[in-house]
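With one protein chain withheld, the remaining protein chains of the complex are depicted in position.
Each chain carries a letter (A, B and C) given by its place in the written order, and its residues are counted from 1.
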């Protein structure tokens, strides 16, 4: 992955924060995030920091809730607000993946059964082709942390399992999805959930014929590569729906 | 199928475009289309062209977004907007099926498991009797196109698999549904989705007794034939719900 | 069953029609009826006629749409509007069941798999205990009618299968639910759907322990008998929700 312009890549901190608020609202509005979960964006002016809301449900996040955090998970913004205890996930992934500029962590219900049974998620549709290289599973918890990734050390371990993939499952917990920019991360989070839902149903019918590696690679290119028509259309749609919902 | 008047067949381009906007909004509102997918209507004044939105999510489509396209997939409307890359589906089907005046292409989640496992969709209810002659499966992709039907050649191949049916599944992708007019196409798209959902559940309970061929043929006649009461009632319902949703 | 007062039994035609409009809106609002399906109430002043909307989706029905119909299915109201083609269902059931004053016919998706596979619906919860005597299955169609019950003769056949039960399934079509009054009929329609949804899930987990006959009989008495607290509370709830939805 490389940072590419889908007409939506922020050039300033202001633009990045506006987009991050939208990502929070979109993922709540589309049913991917509920009370818990969080998303981050790398600082466009400083590779070594990123933005993340203070501890708050994504549906409620505004510009004023954003904190700047460094790649060790230290909060740089002066504030008396509490950060998410799992901010280390974002720090470790953004440090280990220079190609990634946006990170999602959440608990979509449809994804958890795969994390718990170890059945691999495999793409069932062109729109989920982003995951053609597979979705690894993290199950190397520090038991004393109660399945939360609340230390840099455990977050680094998770990052190593993610490797170069677009997503990683956390056993009995949820998943992380990364993107070269916010729209690609949002698309990945939504379509990982959709694919899990479809795959569960298909496995009840019989043996699915998944996308082959070649099909997945070709389709993924068309979904998120520079100028790809799919992501522009989808991003506009998600933004419009989220704004409509926010205004009611 | 023949073009019949359900009190809703457009006689002018204006009426056709109004109805096409409604079809977009209805299919979004009823959960059949999300960010992706598209619907077309043949030009009532010119058999050899049709209308389709520019590349835009169906929930957002307005009159101003419509393009006129010919049966080779060439955009005739002068515009700097981008067309859907899969417009060739509409071109090839409308060329090969003189009895068809409206085409749906989308990715309802409930339909994809059937496309992927090859389990045939068979009517489970009188309202899904439209599909009594079966729903063929397309799985002859040009791998280099990433499961998108973005050339006329591949669209023609898809059209040959559709044959004289009302719908065709695309493996790991979605489906197309055709109609003699827009309400019949909308009804087909909604009830194909509903039938897939019901059939999946029935197969978990035991062996369904599907509609017999004769039952399906008789029931289908009552659903969409000229003056059929079902389609008039349903179309009014879908229109009213979509308009209510659009006004919020 | 006998006609009992839940604080909601109409004494005048006016009250009966107001309640019938509400029943239409409630069943649409709670997801039991969509474009198709219909509900009726017996004329409180004349045992031999009943009220039913003209052919219209339940979500759209108003007082002005009501027709008076006799127990042979003849429309008595002078009007140029079309009646539902399946009005004979209501005529035959109301004629054969003096204890019944309200009839539902619809196609809840969750119920159809049971109608198609022949797996019997059995009560899984006290609120669905109304069906403790079983739900018979109608599968004796006149093929030439396309699975619609559009003649008095076939409706009488359906009525005989219903017998003294509270509901009957129609194979690959839907169900009918009857009540001593409108609230009891609405409750039956909603809880038959809920029970079907729960029973399908339970059968995927293992062997459910259904309500015994005695448990069902006792629980049913508490749900709909005169002065029963459950139906008063539920009816008020459904009415308030439907009115809220109608006002948006």
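Keep in mind that, in the parts below, contacts are C-beta pairs under 8 Å (C-beta built on N, C-alpha and C of every residue); 3 or more make two chains touch, one makes a residue touch a chain.
Values in this document were obtained by computation on a predicted structure and should not be read as measured data.
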Check your understanding: So which shown chains sit in contact with the chain we cannot see?
Key -> A, C
Point to revise | Residue among C:76, C:143 or C:229 touching the omitted chain | key: C:229
Check your understanding: Looking at A:14, A:99 or A:172, which residue reaches the missing chain?
Key -> A:172
Revision key, fill the gap. Filtering C:129, C:150 or C:181 for touch with the omitted chain leaves C:129
**Study point:** Hidden partner chain, residues of chain C it touches
**Key:** 123-127, 129, 194, 197-198, 201-202, 204-212, 214-215, 218-222, 229-230, 232-234, 236-238, 240-241, 244, 248
**Study point:** Residue numbers in chain A that touch the chain omitted from display
**Key:** 34-36, 55-57, 59-60, 82, 84-85, 107, 109-110, 112-114, 116-119, 139, 141, 143-148, 171-174, 200, 203-204, 248
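Basically, only the chains that are shown with their structure count from here on.
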Check your understanding: What pattern do the touching chains form: line, ring, star, complete or other?
Key -> line
**Study point:** Chain centre separation in whole Å, for chain C relative to chain A (CA means)
**Key:** 46
Study note, to complete from the structure: Expressed in whole Å, how far the mean CA point of chain B lies from that of chain C is 33
**Study point:** For chain B, residues contacting two or more additional chains
**Key:** 204, 248
